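The complex appears here without one of its protein chains, the remainder shown in place.
Each chain gets a letter, A and B, in the order it is written, and its residues are counted from 1.
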Amino acid sequence: MYVLKLIARNALRHRLRTLLTVLGLTIAVLAFGLLHTVVDAWYAGAAAASSGRLVTRNAISLVFPLPVSYENRIRGVDGVTAVVRSNWFGGIYRDPKNFFASFAVSENYLDLYPEFILPAQQRADYDRDRRGCLVGRQLATQFGFKVGDVIPLKGTIYPGTWDFVVRGILDGRDDSTITRQLVFHWDYLNETVRKRTPKQADQVGVFVLGVANPDDGAAIARNVDAVFKNSLAETLTETEQAFQLGFVAMSNQIIAAIRLVSYVVILIIMAVMANAMAMSARERTAEYATLKALGFGPGFLALIVFGESVVIAVAGGGLGILATPPAASLFKQAAGGIFPVFKVSTETVVLQAACSVAVGFAAALVPAWQAARVRVVEGLRAIG
Amino acid sequence: MAIPLTYIARNLWTRRLTTALTAGGMALVIFVFATVQMLDAGLTKTLVSTGEPDNAVVIRKGAETEIQSSIDHQQANALEMHPAVALGPDGRPLVSKEAVVLISLVKTSTGKPSNVVIRGVSPAGLALRPHVTLVAGRPFVPGSSEIVVGSAIAKGFSGTRPGDSLHFAQRDWTIVGIFDAGGSGFDSEIWGDVDQLMQSFRRTSYSSMVLRIPSADGFARFKADIDVDPRLTDEAKREQTFYGDQSKALSTFINILGITLSTIFSIAAMIGAMITMYASVANRVAEIGTLRALGFKRTNVLAAFLLEALLLGFVGGVAGLACASLMQFASFSTTNFQTFSDLSFRFVLTPAIVVKTLVFSLVMGLVGGFLPAMRAARLKIVDALRAQ
Partner (left out) sequence: MNDARPPLVELSHVAKSYRRGNQIVPVLTDITLDIGEGDFVALMGPSGSGKSTLLNLVAGIDRPDSGELRVGGLDISQLAEAQLAEWRAANVGFIFQFYNLMPVLTAFENVELPLMLTHLSRRERRERVELVLDMVNLGDRTSHYPSELSGGQQQRVAIARALIADPVLIVADEPTGDLDRASATDVLAMLQRMNAELGKTIIMVTHDAHAAGAARSLVHLEKGELIDGHAG
C-alpha cells in the first residue's frame, strides 16, 4: 500500500534518529518485561501451590512451633487424608550467600507432593539412610551435588554442624515446580535435637495436610483450628496458596514500587519518542503543505504520522520482547538463589506489546494533529 | 568560555518543547536513582540509629537474629557480673535481659496481618536507650500486663492508642503509652515487662541481653572472655554492628535493584539526549559554520555543544531531585527478610545523595551529547556554510 511505503521511507530518512529511537524502545520494553518478571517470580511460590493442600501453623506467628502431639488430633478431623510434619531448618551451606531452603520432613512428604519425581531406587535409599537427604534438580545443578555427596550445613535455628548424604535428586513435573530445596528426615532432626538442645525437641514448624476434596478446604481448615482453640498453641490453618501469598504480602510495598517503576520507564521512553516525532514533524512542515496543496486531506497526513510512530514503536517493542527471555536467564543466573522460578509469562509479553503500541500512538498525538492542521500557504513559505 | 553562555542557554530555551521532553525523561531517571538511594539511606539510618554506640548485645552463637537466639538464666546472670559492664545510678549493672517474640497484627493500610516484634525488657531497658522517649502516656509498670508501643506501630496498626488493649498469648495487654525512637527500628516494636511476657509465652530463656559497656577495651575483654568460656555458648557485638548486620540482605537487595534500574533507565534517557542533541546540531549547521568562519575553533564548538548537553542534564537532574525530595514526606514499610518482622523507615536525603545525583545527571548529559558535539566540531566550514 502506498501509505505503508511512504511511512517506511519516511522512517528511514533520518536513519540515525530512527535507529536511536528503536534502540531506546527496545531497552525500555526489555526493562519493563524484566521488572514484571521479577514481580511474577515473587508470586511463584503461590503459583506453585496446590489447592489440595492446607498448611497449619501456630496462630500467633510462623516463628512459633506446634507440639508434635497435635498430629494425631489433626489426623482425626474429617476430610484430612494425610498429615506431613515440616520444620524450616534454615541451614547455611558454606557461605550465607549460598542461601537455599532446607526442611526436615516426615516420611510421607513425597506422597503429598506428587509434583516431585524421584526414581524408586533413590526413594528406597533415602528411606533407609537416617542421615540421607533429597535435593532438588536446580539446586543440584547449581552446586554440582551428586548422589553420594555429603553436604555439611551450619544450623542457625538448630545450632551445630549437620552432615547429610545426598540419596536422591528431585525433578519437577513441569516448569513451575520449584526444585531448589533440600529435604531430610524429621526423625533425624528430632533425635539429634533431643541430645543437643532438648528444649527444641518434639516440636513441629508446620503441618501440611492433604484433603480429600479441595472444595471442602475452607471448612476443613476451620474444623482443624476449632480443635485447638483456647489451647496453649492455637492454630491457623489455610490453603497452601494463602500461606505462600502471606509471604508475598510482607513485601507488598516493594512489589508495588517495582510495578510503579516499570511504568516509569515506559513514561521515559514515551517522552523520548514524542520528542523525536515532534522534531521530525517540525522539519517536514513544507512537505505536509505540499501534500495538502496536491489534494491529500488532513486525515491522510495524520495517518502517515501515526503510522510512522507506531511502526517504529512496534519495531523497537518487538526487539525488546525478543530480547527479554535471554535477558531473563542472564538475570536469573546473576540473582542466584533469590528467584527459584524466573520465567517470562504470556501476560508480560502481552503487556509489553500493548505498551509499545501505546507509546507509538501517544508519541504521535500532538505531531499528527499539527500535521493535519498545517496551513498550505504558510507551510509552503517554509521552503527556501 | 569563548562561545557565550547566553548563546548556549538560549538555544535550549528557544526549542522549549524538545528541551522539556528530553529533560523530563532524564528527570524521571534521576527521580528513581535518587529515591532508591534515599530509601537505602533511610534503611541504614533506621537500623544503625537503632543501636547505641556504648551498648553491647549478646546473643547465642550462630544465631543471626534475636528471634533465633536463646540465653538461659544461668548464662544471663554470669554475663551480668562481668567487670566491664557499667553500673547504673542504683549501683546495679546497667543490663536488660530481653525476650523477643513476634505476633501478628492487622496493618491498617493493607488490611492484612503483619508480623510485629514484641520485646520484653528489664526495668533498665528504657535507660539503656536514651534516644527512646515517651511521647504519650506513661511507661509500663514492671510486673503488670501493661505495654507501650512504638510510634510506627501507633500509626500503622489500628487499635494501638493508649487505653486500647491487645490480646495475645492468652492474655489481654493494656497499652499505656507511645514511645518515639527517633526513626530507628524500635519505632516498629511493642515493649513490655520481660518476666510477664516470658510467662505468658511459656518461654524459659531470654532471647538476648543488652549491656552498657562504655570503653572499647572493656568491650574487647568482654567479647574475648565470652568466646573462650566453654559454658557460655554466646557471642557479643556492639549494638550498632548487630542491627547493621540484620539489614544487610534487604539493603543489598535495594542497592542492586536500584543500580540495575538506574543503569537501564539512564541508557534510555541518554538516547533521548542524543536524539535531541543531534537535531540541535543539524538545525544549526549554518550557525556553526559562521562561528568557525568568525574565528572560533573546533574545540570552542565542541565545548559549546557539550555544555548545552550538560545543561540539559543539569535541568533534568534538578527537576528529578526536587521531586525526589518530596518523598521525604512519605514513609515506607516492609518485612525485613532476615528478622521476619515489619520494619518502617523513611526516605532520607543526604548531601552526599544530592551530589551523587547531580553528578549522575551531568554524566548522562555528557555521554548523550558527546557524539553529536563531536559531529558539530568536525564539520568543515565550507560545507556548513553551504547548508543554508
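Rule of thumb we're sticking to: contacts are C-beta pairs under 8 Å (C-beta built on N, C-alpha and C of every residue); 3 or more make two chains touch, one makes a residue touch a chain.
It should be emphasised that the depicted structure is a prediction, and the values quoted were computed from it without experimental measurement.
Undergrad: Can you list the shown chains that the omitted chain is in contact with?
TA: B
Undergrad: Per the definition of touch given earlier, which of B:Ser205, B:Ser251, B:Thr290 or B:Thr350 contacts the omitted chain?
TA: Checking the options B:Ser205, B:Ser251, B:Thr290 or B:Thr350, the one contacting the hidden chain is B:Thr290.
Undergrad: Touching the absent chain in the whole complex: find that residue among B:Thr14, B:Thr108, B:Ser144 or B:Gln328.
TA: B:Thr14
Undergrad: Just the residue numbers, please: which parts of chain B touch the chain that's not shown?
TA: Residues 2-4, 6-7, 10-11, 13-14, 286-287, 289-299, 381-382, 385, 388 of chain B touch the chain absent from view.
Please note the rule applied: only the chains that are shown with their structure count from here on.
Undergrad: So how far apart, in whole Å, are chain A and chain B when each is placed at the average of its C-alpha atoms?
TA: The answer is 25 Å.
Undergrad: Residues of chain B touching chain A in their complex?
TA: The touching residues are 17-18, 21-22, 24-25, 28-29, 31-32, 60-64, 67-68, 70, 101-104, 110, 112-115, 168-170, 202, 204-205, 233, 253, 257, 261, 264-265, 267-269, 271-272, 274-276, 278-279, 332-335, 340, 342.
Undergrad: Inside the complex, what are the residues of chain A that reach chain B?
TA: Residue list for chain A touching chain B: 16-17, 20-21, 23-24, 27-28, 30-31, 35, 59-64, 90, 154-157, 159-160, 199, 232, 246, 249-254, 258, 261, 264-265, 267-269, 271-272, 274-276, 278-279, 338.
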